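Right, one structure below, let's go through it.
For this view, one protein chain was removed and the others were kept in their places.
Labels A, B and C are assigned to the chains in the order they are written; within every chain, residues are numbered from 1.
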């Protein structure tokens, strides 16, 4: 058990996994000498050598394609995609190849690989380096999708992903790498596929994942100060998706809000909202509210970038309204 | 006004648009000599010549990328992607380039292009040639998405798409090309962006698009025979999305079902379900039901392929249940 | 028989089995027993047998959508191939993949692919695994001339050369990508130059001369095994339409006649006879193969369709959470029992 950062927890997970499983190799742009664009693989090339930590050319499609072939041939590759925004170049290898090979081949073989990437806003990285595209992957049968919010999950979800027989898209958030927290290699927060209630509450359920868990917890704090008890559920994985934990909570609180950084329209927030009303219709006092990224490309100018995604204040204001306390200043009169 | 097929209506739309606008060019694999994998561009190369009907190599990324550059330089390209399943190769050019250029460049210029493609099951074309991936495109700000179900819409939606200042993803269904119907070049079924009520009803609203409109109408027929009056709404475009028509209907019928061929999880059916409960919460007697494709890759074997997507019978059975008449045979006792 | 007669005889047999199988695929369609019509015949491309025979048993390969012939040469069971093409339970993929997705890990077939260029990088990844595990294995990526215009091929060649991987890239240049003749798809058809520019060995040979194909492939696969990846393009002609529905209106009769005259099977047969083989003995071989394929066809037709519920299997690995069927979801939501 130790205090560390999200980045170091990911790095430690790779180190421990690679020590436990000699078939694991890491490949991607700048994962070796450079240590990873966000430092997650720093030093690994010295520890494991260039045979297991492979710096690649800027050839995303071939990187993922090679990872697929290697995964079918006895290795367990961890391919790194520097920004999730580049997934548009590899969606064929990911969605048509990695995800479908087991199925198309009648179960003969699987593709045990992990595609690590990171997304989100916060660095004025503009429209092609700030997206949250998990909805694309979560729509494809055959792919697992993990999105850790905490330091301990960064470690355990990655460790578990590296034991699965199927492809896992592992999405980090660029704004979480420096996040501090406690890591206990002996104790995951919960089993793979189970959501975790990060804060208990009775008036309102907030369902979220990745960095928005932090914003939601901050919002729950503000809400508490105003007499609204909000429960915050961290999904941890979008596939598998833990419907039970969500439904159990909403059936108690009778009010639900879904929070994502991703664009609202067609985002995973829609799937969550749809499932909540499917499973809790008779228990809902109010419609399920979605607080999500605006339906616009991410602008580079800091105030606009900040304004384009949810934050604790917006979540709290919406929660207060949903709980039928005071409407926000921006409420239509 | 004439009786024709969906394929011919699309072909006529291209011909009329190209005659009206000399800047329109068609480019893609087999669009010229071969006449299009599904015959939509048959004969166009003879009529407009190889300068305007360009057969390309099998280079989807460059085809769409070149279309983007051409659209920024005075042409209005219609790029054809033979199967929507190949969109995984072009998502970067589509979602990071075409969709964001106007925004990233502060409104200086747009990308007036149409990406035509087709999807769906029905030909035992297997997992990489049978998908319905509209959810990927509908999640991206800056893209319009049209999915015609009728012969007249095939003509008018394509004509209108070819007048817009922005990129339009125009998705046909391989099972509709031979569909017969009436085309009136003088009269669209409705303005661009407006949904059309294909059949009026009072007990239940079915919201759908593309080929599932036909299955839903057939289901409505079966439902009528059993005393349930179902209204069928054809969205025609997913972006723009006509929330008003959907809400107005559900507020009358108090019951809603969303039908898509696309996989259920993370599909556009989720967005529609979420929006319906957001706009009609106080009016709903039952949760919004989703009838969608199973969360599995499309199998090649005909009975499995058929079983993996909705059909009129399943829609009718679900509608009957939702209207609280008889539950289906497969209902849990 | 002299040694090279033995080899040519074996290759002739492989090629005859390919053509004979493909004729049954066609028949399967005509009898409307096939799963769909997206069936791509490799008739005219039987020269691939020369490459397959140059591979060791532990070597692996990926193919494009026109991969029946390659797999037959590798030793596939015709009945299981035809059953898969018919979408039957006895097929190589339990009727889930079909003609464009046949695979068999037992024979090192890492899979046919319906995405042009889609399987090329998989062979590179397999080669990476062999190198890392110090196994003396080679992986071969088979694809058509159309894939020569797909970017992922060059990314794959670059990786192979950079990492000295045991992989060979094989282009089956049958002159066409659907209705597009190769000279309408590229300005320079000297594909070997591309391979060399990326640091690979490169060669183009007459694909109708199966002995030449075999000899070149042996050299290249040998070099690959020693860390020098290569590219081989075999020139041939697509005898029939792109898929079962295509009547090739885009090419004229003379061209087709000339193309079909470039017949790897006929050439091998003539050579065997030159070298003293008896026509009668070859006819007997042909008849024996025909009988084998007829039996396979009947077996495939008799094979059962997979139970519909098997569609929920194989999405994820065994003991992993399965997808929830739609009816189960609707039940949870609407049934008084479960609601």
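Convention: a residue touches a chain if its C-beta (ideal position, glycine included) is under 8 Å from a C-beta of that chain, and two chains touch if they have at least 3 such contacts.
Remember, it's a predicted structure, so these values are computed and weren't measured experimentally.
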(request) Quick one: jot down which shown chains the absent chain touches. (result) A, B, C
(request) Based on the whole complex, identify which of B:41, B:93 or B:208 touches the chain you can't see. (result) B:93
(message) Touch as defined at the start, partner being the missing chain; which of B:43, B:165, B:200 or B:227 qualifies?
(response) B:165
(message) From the list B:56, B:179, B:273 or B:318, pick the residue that touches the absent chain.
(response) B:56
(request) Could I get the residues of chain A that touch the absent chain, sorted low to high? (result) 29-30, 33-34, 37, 55, 57-59, 61-62, 85-86, 89, 123-129, 264, 286-287, 289-292, 294-297, 299-304, 307-308, 310, 314, 318, 321-322, 327-328, 330-333
(request) Could you please point out the chain C residues that touch the chain left off the display? (result) 149-155, 158, 161-162, 184-188, 190, 193-194, 196-199
(request) Can you list, in ascending order, the chain B residues touching the missing chain? (result) 25, 51-52, 54, 56-57, 59, 61-62, 64-75, 77, 92-93, 96-97, 101-110, 141-142, 144, 164-166, 193, 240, 278-279, 281-282
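We adopt the following convention: only the chains that are shown with their structure count from here on.
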(request) Just grab the chain with the largest centre-to-centre distance to chain C, centres being mean Cα coordinates. (result) A
(message) Averaging over Cα atoms per chain, report the distance between chain A and chain C in Å.
(response) 39
(message) Taking the mean of the CA coordinates per chain, how far is chain A from chain B in Å?
(response) 30
(message) Just the number, please: Cα centre separation of chain B and chain C in whole Å.
(response) 34
(request) Mark out which residues of chain C touch at least two other chains, giving numbers and ranges. (result) 95-97, 101, 113, 115, 118, 151, 315, 323, 329, 333
(request) Scan chain A for residues touching two or more other chains and write them down. (result) 61, 92-93, 96, 103-104, 141-142, 278, 281
